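Only one protein chain is missing from this complex, and each of the others stays in its spot.
Showing subunit A:
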Amino acid sequence: MISLKDYMSKRNRHRRLGLVFAMILLFLMGVGVEFSLGRIVAGLPDMADLFRRMAHPNFSYMGEVLEKIMETLEIAILSSMTGVMLAIPVSLLTAENISPNRYVSKMLNGVFAFFRTIPSLIWAALLVSVFSIGKFSGTLALAIIAFLMALKLFREYIESINENQLNSTRSVGASSLEVLRYCVLPNMLGMAVSVFFIVFETNIRSATVLGLVGAGGIGQMMWRDLNHLRYDNLATIILMLFATILFIDLLSYQMRKFLQEYSPAYKNLQHYRLHQIFKSVLIPALMTVMMVGIINSLNISLERLAVGYGQGRQMVLRMLQVDFSYYPKLLEGIFESFLIAVFATITGGLLAILFSYFAAGNLSPGKLTSLAMKGLINIMRTFPPIIMAIIFFRGVGPGPLAGALALSIYTTGVLTKMYSEVLENMQGNVKESVLVTGATRFEAYRHGVFPQTFPHFTSLLLYRMESNIRNATVLGIIGAGGIGTALTMNINWRNWERVGLLLLGVSVMIILIDRLSNHIRQKVK
């Protein structure tokens, strides 16, 4: 039997090795992204100057900005709704336990897994080349993202339905349609609203940057002000966006909470029926009205779709003739994206461990500290990293370092939020039991709470890694390093054969990393 002493020393050794390994990795990645403290320090006055200029937002600009923010919202709402609605029927085909044909579901899942690896901004850039610029391309791109996201959530839900429940319904002679009607759909429709809000939260963030590739929304204005170095205008946009996103997150959170806890008390059967009618008629009617209104504002004609179809066909056909000779550029770009993602994940992880202590309400030295920290991390995670990267241009210049710093900040924000929530939800006894030995609060966190929640933290970190890899592939669109640079330039030049190769490479890398991360996650558990 292993003695406690041995166990402790072995565990400590492991831990220390892990930390050293992370540090070495961080350093190597740092070299990869051209990290240089000197450059950051030298850039500080420039960045300070930037913030000084941004500290005088141009308020006369607000009306114009509001108009574009509304357009951004329209894009996000319409695309999320379309995507979720389309995902419901398709999820019935892809879920392996109820799909009419196993091979169909396997094939569809494979295709969708490939599509899921393509970031929204790349979808938008491709669609802009097909349907030309404007919010239609942006809406379509986000609808695809919403569809893929919702599809995954629905499929996982259906596959989690107990086989017994399905079998028992079948055994009373229900046809497969009736199984759908009574076993699967009832819960799914309720779930659809929650899924809509989850998707919507993601899409509103993506919608803010669509304009960078000309796909509508506020991004176009942001891009113009950035190009004219009008940081005062940029500050106005950023402030208003922050308020908008904060409001939407809150609304979405409240709605989801409401839906989760919502269980009406029916007075009698008639009341129940009325309620059902209300649910099955009024809600779809409301949604239809909204959809029609927004689609009208998009102003899409059939001819335009036809023209787009022709151009899109041409593009896809050429993409399929993958130009493999372009692989050196692919490898170089993918490697850089990978470095950026790992750098950001490690930096974000280390900072999040520290920040979470201050942010978690039950551990933080003071309530005010916790609130201030929460405010800070909310700012850090509100903006898509691609916008943050533009801000870093000023200090450290364009290139992978700007991207890596921006992504690190974003990762710190998201990870701190998630991990501090884990900490807040854990029972107090671990902390208390360490505290009674006379340890300080931080020691209680360091030696009690943190080791206890470490597997959970690792799992969150790995999810961030997956997300960071995706983010790192688009940073290059604005010139902040990684594969995005080659991707966006070849899209602009309409070198579709090369775009085909780049997309394939990105997809393979993302799928491999997802697999690896999934594997590690299972092991840690």
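Going forward, a residue touches a chain if its C-beta (ideal position, glycine included) is under 8 Å from a C-beta of that chain, and two chains touch if they have at least 3 such contacts; residues count from 1.
One rule holds in what follows: contacts and distances are computed from a predicted model.
The complex includes a chain that is not drawn, and of the options "4Fe-4S dicluster domain-containing protein", "STAS domain-containing protein", "NADH-quinone oxidoreductase subunit" or "Phosphonate transport system substrate-binding protein" the UniProt name matching it is "Phosphonate transport system substrate-binding protein". Checked against the full complex, the candidates A:3, A:171, A:296 or A:429 give a single residue touching the omitted chain, namely A:3.
From the set A:244, A:471 or A:485, the residue in touch with the chain omitted from the display is A:485, counting the whole complex. The omitted chain makes contact with just one of the residues A:42, A:104, A:251 or A:354: A:42.
When the whole complex is considered, the residue among A:138, A:214 or A:413 that touches the unshown chain is A:214. Residues of subunit A in contact with the chain left out of this view: 3-5, 8-9, 12, 16, 19-20, 23, 26-27, 30-31, 35-39, 42-43, 46, 53, 56, 58, 128-129, 132-134, 213-214, 220, 223-224, 226-232, 303-304, 307, 311, 314, 329, 393-399, 438, 476-479, 485-486, 488-490, 492-495.
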